[in-house]
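A single protein chain has been omitted; all remaining protein chains appear in their positions.
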C-alpha cells in the first residue's frame, strides 16, 4: 500500500489530493508508476510533462528512481506562491 | 526685520535655530548677508561652504539672489533623513 | 522563522513584533501580498502546500539569503487554504543593519516564493477556476540571482 499525493491542477484532474493504492508487484520505478496511473485514472499523459516533478517520501526527485519500499509518492506541477 | 533660520550643525554653531535681525541697509544679497553674519556671529566662514544651501521665503535658492523684501532666510547644510 | 498558516494572520501585528524584537536593525523591509480585487473577476484564492517539502524549500532559500547578504533576521508567513479578497497571502519581513541588504533579501525571497516555493494556487472567479502558475516575468526576475 502506497500513498499517492497530487498537487495543484493534477489533484483536480485525478479528483483527489491523496489516495492509497495497492500497486502490482511489477511497478518498481517512477516511470512505471506514471504509466500505470495514466491507464488507471485515464490521465492522457499529464504526469509525463517535463514540468511535473516527483517527490518520494518527502524528498524531491527529478530522475526515474526506484519506488520500492516508498511509503509516499507525490506528483507536483509547476509551483508558485506569494 | 528679517527672520533667519539655521538648520542642522549650523543651528548648533550659531546657538539658535531662529533669530530676528534688523539688517543694515547695505546688506542686499545672500553673499553680503553671509559676510555680515560671519562677522556678527564669528562663524569662521561656515556659511560659505559649497554644501550650504540657502532658502528665501521657503524657496530653495542656489545663487547669490537679492534678499530685498525677504521675510525669511534659511541656511541649510547637507541633509539626510530616514 | 517560517510560518505556514491555514488561518488569517495580522501583518501589522507581525511587523510591530518583528521590529521590536530586532532593535539592533536600523532597517526593516517588508513585502505583503494580498488577494487583489480585480473588479469582481476574482472571488477567492486557494493555496495548497506540502508540510514537509514546502517548509524545507523556504528554509533553504532563507539559508541562501543569509549566506549571500548581511542580515539580522527574517520572518516569512505564507497562507494556505481558501482566502477571500483583501486577505493577506504572504508576508516577508527582513531586518538588517542597512537598508540595501533589507531590500535585496525581501526581493530575493519573494522571487523564490513566486517561482520555486511548493505552493499551488487556484483562483476562482466569475468564469470558473484556474490554476495559476508563475508568469514569464516571475521566472525572469528569479534568474537575476543565479
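Per-chain residue numbering starts at 1, and chain names A, B and C are given in the order in which the chains are listed.
Quick note on the criterion: a contact is a pair of C-beta atoms (placed from the backbone, for glycine too) under 8 Å apart; a residue touches a chain by one contact, two chains touch by 3 or more.
Nothing here was measured: the structure is a model prediction, and the numbers come from that model.
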* Of the chains you can see, which ones touch the chain that is left out? -> B, C
* On chain C, residues whose C-beta touches the chain left out of the figure -> 10-16, 19-20, 23-38, 85-86, 88, 97-100, 102-103, 106-107, 110, 114, 137, 141
* What residue numbers in chain B mark contact with the hidden partner chain? -> 5, 7-9, 11-12, 17, 55, 58-60, 74, 76-82
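Just so it is clear, only the chains that are shown with their structure count from here on.
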* Structure fact -> By Cα centroid distance, the chain farthest from chain C is B
* To do: Indicate the whole-number Å distance between the mean C-alpha point of chain A and the mean C-alpha point of chain B.
  => 76
* To do: Just give me the whole-number Å value for how far the CA centre of chain B lies from that of chain C.
  => 49
* Going by the touch rule set out above, which residues of chain C reach two or more other chains? -> none
* Asked: Among the residues of chain B, which ones contact at least 2 other chains?
  -> none
